[in-house]
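What follows is part of the complex, with its chains left where they were.
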Amino acid sequence: MNRKEATQKILDAKFAKGLTWNEIAMESENAESWIVTALLGQATMTRPEAEKIGTLLDLDEEVVQALTQIPFRGDAIQMPPTDPGLYRLYEMVLVYGPTIKELIQEKFGEGIMSAIDFELDMQKKEDPKGDRVVLTLNGKFLPYRKW
Amino acid sequence: MNRKEATQKILDAKFAKGLTWNEIAMESENAESWIVTALLGQATMTRPEAEKIGTLLDLDEEVVQALTQIPFRGDAIQMPPTDPGLYRLYEMVLVYGPTIKELIQEKFGEGIMSAIDFELDMQKKEDPKGDRVVLTLNGKFLPYRKW
Amino acid sequence: MNRKEATQKILDAKFAKGLTWNEIAMESENAESWIVTALLGQATMTRPEAEKIGTLLDLDEEVVQALTQIPFRGDAIQMPPTDPGLYRLYEMVLVYGPTIKELIQEKFGEGIMSAIDFELDMQKKEDPKGDRVVLTLNGKFLPYRKW
Amino acid sequence: MNRKEATQKILDAKFAKGLTWNEIAMESENAESWIVTALLGQATMTRPEAEKIGTLLDLDEEVVQALTQIPFRGDAIQMPPTDPGLYRLYEMVLVYGPTIKELIQEKFGEGIMSAIDFELDMQKKEDPKGDRVVLTLNGKFLPYRKW
């Protein structure tokens, strides 16, 4: 079973059991955002991690196995994304990407922010004028090698 | 003068004067990340704001005027971006976009994170294993209207 | 069952029952245009709303469930659309988009018309020279945040 | 002089004179939204109409002439548009296009809404929760010919 099929089985099981991502993440030592990423087929679990999820969601053995296979990342959306929620992230790259490049260069020197040694956090910040989504992207600075 | 030409003039002046973005931002009441965004042609200044920058960088009147015109945003990069620093941001959308969509839906309900009522922050976090770039994206949650 | 499959089941049931969108919308407190949007897989119903539609159209439980899941919007057409009726809408953006941007900026200031806090209406206006389609797009103005 | 160059001259002159679209439209018997469309190079003026605008904005004869030439429409933006304000219009087609097609078919029969025998209006609707942009698109229904 490939990761895409496994993802669909997991979403179906989550719906059938009426579980939230938060409840699923409680079973794990990792952050909720990482667990969701793995269950959507964009990261890999160890066998014990996959088994815990398998038990919680009553998944077949082959779905559990699929979770331990390294995926082909980035296959869950088309670019540019048509869904408005995803498109807004894409738009932030379009509009603010050059700002981020300038600031990294000034503060760190010539290099980039890693998307591999990277972690993500999402918080809800309540606000009387409308609650706010606060995303924190935390990536290691990688300087270009000169040889 | 259009905003793209103005951006080039500003970058040239910044280089000639040997100023950093941080030094330029000190002239303003806004955050450095917003100032850089505006000077790269992706946001609009009031006349007094533009004049302050004009004085600091010895810009021609028409560059100052250009800074007060509402730009056509998103024209500073091609997608997918070829520069590695920009591509990594694009890649984060590819890999983590679906995670973010799922988490927003679970925590907030059906809606999106605004890219308009939005602000950006970048911090350098020192770390003995390699310093880290920490980006904070803060956008208002917008629920879908049902009518 | 995903939303795309559910949409096909709904269209088949609508055809088999010989019902119009208008007759279906009468079962609901929402506007016809919203109901059609939801049944085409571009908006989400509450469980009671979905059940009402399920009863009216004799839908299977899994179709009813699908209607309560948040969709991945924008997946119902390819761009540019090949169907002439859809292409004309696309063409209006091509030709009149810049006009709309200029007018919003002049009347409201720097910002955009929301596509989320948004509603749509369609009326038939009889006219001896040929009836007219009148679309009303009503979206909240969102000013850009400055920080 | 082609229409694109003429558009730039007109925008420069409008800025230099400090005129609003509304003030420019007052010189004409046509609606403001049509005047803006024509001055952005997407519609054609008669010689007397172009001359009035030319006088108001102190335009060169060749800019006035350009306004009387039939343009190659749709050349003012790239698709999908990168500017958020324009993208939202594109997104409305992505998400609500199928709804509009269904409703036209049910209310009018097999045919389309014309983008040629078409007019556009934009109103600002004040609202304590945030002002709203109301766009009205009014196009003739064209039934498919059967032969």
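The letters A, B, C and D name the chains in turn, as written, and every chain counts its residues from 1.
Following the convention adopted for this analysis, contacts are C-beta pairs under 8 Å (C-beta built on N, C-alpha and C of every residue); 3 or more make two chains touch, one makes a residue touch a chain.
Keep in mind it's a predicted model, so treat the numbers as computed, not measured.
Trainee: One sequence, 4 chains in place: how many copies belong to the entire complex?
Mentor: Total copies of the sequence across the whole complex: 10.
One rule holds in what follows: only the chains that are shown with their structure count from here on.
Trainee: Taking the mean of the CA coordinates per chain, how far is chain C from chain D in Å?
Mentor: Taking the average C-alpha coordinate of chain C and of chain D, the gap between them is 23 Å.
Trainee: Just how far, in Å, is the C-alpha centre of chain D from the one of chain A?
Mentor: Their C-alpha centroids are separated by 41 Å.
Trainee: Going by the touch rule set out above, which residues of chain B reach two or more other chains?
Mentor: Counting only residues that touch two or more other chains, chain B contributes 33, 73-74, 105, 111-112, 114-118, 142.
Trainee: Report the residues of chain B in contact with chain A in the complex, numbered from low to high.
Mentor: Against chain A, chain B makes touches at 20-22, 32-33, 36-37, 40, 42, 73-74, 76-77, 79-81, 83-86, 88-108, 111-115, 117-118, 120, 122, 124-125, 127, 129-142.
Trainee: Can you check the complex and tell me which residues of chain C touch chain B?
Mentor: 30-31, 33-34, 43-44, 70, 105, 110-112, 114, 116-119, 142-147
Trainee: Can you name the residues of chain D that touch chain B in the complex?
Mentor: Going through chain D, the ones touching chain B are 15, 81-84.
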